[in-house]
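Removed from the display is one protein chain of the complex; every other protein chain stays in position.
For subunit A:
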Amino acid sequence: MSRTSRALGITALALAAGLAGAAMAQSGSIVFTSWGGTTQDAQKKSWAVPFTKEAGITVKQDGPTDYGKLKAMVESGNVSWDVVDVEADFAAAAAKDGLIEPIDFSIVKRDEIDPRFVTDHAVGSFYYSFVLGFNPASLKGKVPKSWADMFDTKTFPGKRTFYKWSAPGVLEIALLADGVPADKLYPLDLDRAFKKLDSIKKDIVWWGTGAQSQQLLASGEAPIGQFWNGRLFALEQSGEKVGISWEQNLTAADMLVVPKGAKNKEAAMKFIAEATSPEGQASFATDSGYAPVNVKSAALMPKDVAANLPDQHTTSQINLDMGYWAAHRDEIGKRWYAWQAE
């Protein structure tokens, strides 16, 4: 609550500044859009608050991220978002479609960012793993380990929950569960993946938001599922008993992008520089359980926290191939939603 009222206070101040002088308001504030919930709370605390203190630029929070809205803003030329947290496959596709500005690497330090998570048009926001999560109480002592266990409804009965939207992750999980070796995943064998998913389709409950995934697992509605590791971390922090298997965890990054025609481009680049700085990334990772994209951040973090991050579970870790997804996003998306609706 106090955080909300502070945000309101800041917004009121920004409005007052806007009344005092329109020019000042233009350079004095930016709008940051992310996915809401525990993740955006951490982004606000770790990036926006210090940024406002140092640069004197107010950061207004908006959300959740909506690709349709982003496209509408760019097309109409009335862009009210300055920095947006998006999924990496969308960032790649948006760069191709001319929806986002190139990153100004005279402001953002490219050499500090893990090269997996930086492109000409987008810088990593954080990186996460899709992991297998389960509710130990609901499974009565049985411990699932591999993605194949998600498809074993005999040993692990009950609903299983997967990410609803067409995005890197679920299809890869189906193929891994079906025995495809990690290095042979791409190009995805879509027929095989959907056939594997068909075998448990009636037992799938889809989650559309992180909060929903947490609710499904904690209530036992879906005792097993595919989750963003940070959401399980947050659930554990709130005192829930959560089981996690990191076997073949699938990594992908969220990316920070600036919509084409953003009104406060320079301030936006400065905000991205702050967000991806060693300190910004370390602080966010400590709060959220997601891994930093800045290679200098790990050294700044508490050891016990660093031990639970995706970058500590690299033995069987698989990087989701964003290049492949950017090239096939539309085609897979159409098929994905058609299959869901069948």
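General remarks:
In this text, a residue touches a chain if its C-beta (ideal position, glycine included) is under 8 Å from a C-beta of that chain, and two chains touch if they have at least 3 such contacts; residues count from 1.
We adopt the following convention: contacts and distances are computed from a predicted model.
Hidden chain, UniProt protein name from the list "Integral membrane protein", "Putative spermidine/putrescine transport system permease protein", "Hydrogenase 2 b cytochrome subunit" or "Fe-S cluster assembly protein SufB": "Putative spermidine/putrescine transport system permease protein".
Among the residues A:Ser166, A:Ser213, A:Asn229 or A:Ser277, only A:Ser166 touches the chain that is left out of the figure. Take subunit A: the residues that touch the chain left off the picture are 66-69, 71, 159, 164-166, 201, 205-206, 208, 219-221, 330, 333-334, 337-338, 340-342.
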